[in-house]
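Complex shown without one protein chain; remaining protein chains in place.
Just so it is clear, A and B label the chains in written order, and each chain counts residues from 1 on its own.
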Amino acid sequence: MKKPRKALMSLFLLVLSIALILSGCSSKESNGQNGNGPEKGGKVVVDFWTFWGSEIRRPVIEKIISDFNKSQDRIEVKHTYLPWGDIWTKNLASIAAGNPADLIINDINSVSTRAKNAQNTNLAKYIAKDPELKNRFYPELYKATLYKGDPYALPFNTDTRLLFYNKDMFKEAGLDPNSPPKTWAELEEYGKKLDVKKGKKYTRIGYLPNYGIASDVWMITADGKGYWDFKAKKPIINDPKNVEALTWVKNYYDSYGDKVINSFKAEFGEETADPFVAGKLAMTTDAATFYTKIRDYGKDINFGVAPLPEMQPGSGHTSWGGGFAAEIPKGAKHPKEAFEFLKYLTDVQAQQYWAEKNFDNVANKKASENASKSKDFTDDGKMVYSAAVDNMKQTLLTPTPLEAPDYTNLINPELDAVLLGKKSPKEGLDAAQKAVKKLVKSNK
Amino acid sequence: MSLAAQTKRNYFQSVKFKKRLVKALVTIILISGSLLILSPIWWMVSTSLKSMQEIMTYPPTFIPEEWHFENYIETIHKGPFLRYTLNTVLITFCVVIGNVLANSFIAYGFSKIAFKGRNILFAIVLVTMMIPGFVTLIPQYVLYAKLGWLNTYLPLILPAFFGSAFYIFLLRQFYLTIPNELIEAAKMDGASHLYIWWKIIVPLSKPAIATVAIFSFNGAWNDFLGPLLFINDERLYTLQLALQVFKGQNDTQWNYLMAGSLMALLPVILIFFLFQRYFIEGMNLSAGSKG
């Protein structure tokens, strides 16, 4: 009976050593837990979560934070980086557990959905003290943060789709490099002229209406409206203008065939090589930040930038945008202090700094205008940035409708079916309308 | 007599020849398979050695035009990666110990001792594997928050010491292949189950336990969701979490991301390489003697 005791001994020793290791681990961490403590040297610590961890963005946001921390002696903002996408899963879990961040960057289009589900804080009482505050933002962006009339976030940055075109290729194809297409008809006409074919294979494509953007943007441009009528609270997916727009995209698409387009899209779809930068596409639609790709990876591309072409002369160049807002999660420990910083974050100085260093569109009007004249930008940079700032007046946001927050999951497959030729544009949009209506009904 | 000897020799020669032929064939298959397996990994290596400029060119190059070995050094300097590595090593070490000990212990109970309710309990073990993790994610997070374990490694490490269904099931399957006579014989000699488990079953199932060690090393090393949810302080981040800084919303730094991922891969490969000796030892053990 000696042996079993030895086995027991060794087991006991193992368990003991593990217990030691564990207590070692945990005691170490509990020291590092000052993030949750409310005060640090008499200051209130505001925990600020962002997904800006890259070597370009991180220093910019941290400079803004340290400027704020130096500007007063009451509040200390602490920045925590969390990976893109996953940051919001964690946000949700931490709200459920009652220990969220004090401030977080989140998608602007779903602010009201989160407000409805009590995930963020009503800012009305803070803003009431400062009625001028809302005027610093583009109205369309501020509007997107409202739920039942009250703001639940403040817009931070934004984007808007523009048409980029290669001037050298325009010249080569006998087009005027200083007059980009203004209507869909012109876009298509120029696009065909810019195509280059070698045998049966395209070596260059003039333009693809659903590369970089999807058909829904063209439906917005057609009539200045999205899929949703926010006043009547109902989907307007299959309105005649949308059918017309989708038919145009579909015909354009068919003129190449899905084989050409699929392989072209998949070729360039993975955030690596871009066809416009690589000289395989003469015109493309993208946000202003696309300029940084042209600047960093292009080989001296002589390009121009213009608003999206309109459906018919006079129908309007409405573009589509999105962006991010900063909000105070529900249950945050220091909402008042977080709002103090939020004000600073959306003020001219911080916003202009962000705009210039990242070449990113910001929500603050004054900062945007200042940035478009920035000394930090080259001539090309100023051209793109001011075009984007100009475009803001005709940029539509598509906030998530409260009645059917996941409506795009029902619409996109129908759009795919249309482009694959399984349904006509009318049938596809009708089906989408019906499915979304059903979803609205089941959500009631 | 000499005729018989000769035919015997011929026979052996032909078998030997056949064996050699088979071995050669298998080698050829394995080499060509290796090339297929490795080509995606070469893509990672090649990307890690390119400049962003080159990654953005079209068509993509299979072999870098310029070799930027300094990418690896730059990657390490993009953040306190030594710290992240140590954090990850600590967690992984604890998790592997926990998984190996707890699961081999528990699996013994489920396979070698007959007790009331064993089958029902084992059914519950299997059931816990069948529920998608998302729906328990939030309640689990709340639970750890209530326990005051957030921002510590406890939620990442401690559960490993209470067994996991996958490994319990795996080890049970292996234990069931070990003949019961061994246990009966030991019992006759007055050995306790604890002794039998530690001195007979564990040594006999080294390959299986090595498998559990490798899998759980791999799992803990690559765990992303756990550290993401439970750690708030960036200084306590793990490698997989820290590597995400290279992956932005639309400005991914592919070369650093790949270089970092490849470097993070090395320890796992090393562990696998080392643990492989258990996959040969097991064979010797049952073979008794073999050349």
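Definition applied: a residue touches a chain if its C-beta (ideal position, glycine included) is under 8 Å from a C-beta of that chain, and two chains touch if they have at least 3 such contacts.
Keep this in mind: contacts and distances are computed from a predicted model.
Per UniProt, the protein behind the absent chain is "Sugar ABC transporter permease"; the candidates were "SCO1/SenC", "Sarcosine oxidase subunit delta", "Outer membrane lipoprotein carrier protein LolA" or "Sugar ABC transporter permease".
Within the full complex, the residue among B:52, B:89 or B:178 touching the omitted chain is B:178.
Contact with the omitted chain, checked across B:17, B:43 or B:67, is made by B:43.
Residues of subunit A in contact with the chain left out of this view: 88-89, 92, 95-96, 113-114, 117-119, 259, 262-263, 265-267, 269-270, 272, 330, 405-406, 408-410, 412-413, 416-417, 420, 422, 435, 438-439, 441-442.
The missing chain lies against subunit B, touching residues 15, 22-23, 26-27, 29-30, 33-34, 36-41, 43-44, 58-60, 102, 105-106, 108-110, 112-116, 118, 121, 124-136, 138-140, 143, 159, 161-163, 166, 168-170, 173-181, 184, 192-193, 197, 207-208, 210-211, 214-215, 218, 222, 224, 240, 247, 257-258, 261, 265, 268-269, 272-273, 276, 279-280, 282-283, 285-288, 290.
By our rule, only the chains that are shown with their structure count from here on.
Centre-to-centre spacing of subunit A and subunit B amounts to 38 Å, using the average Cα coordinate of each chain.
Every residue of subunit A that touches subunit B in the complex is listed here, in rising order: 1, 3-4, 7-8, 10-11, 14, 18, 21-22, 25-26, 29-30, 32-33, 35-36, 47, 51, 53-58, 80-84, 86, 89-90, 92-94, 96-99, 267-268, 271-275, 277-278, 280, 289, 293, 296-297. Residues 52-53, 55-60, 78, 90-91, 93-94, 97-98, 101, 137-138, 141-142, 145-146, 150-154, 157-158, 161, 190-192, 194-195, 198-199, 224-225, 228-229, 232-236, 241, 244-254 of subunit B are the ones touching subunit A in the complex.
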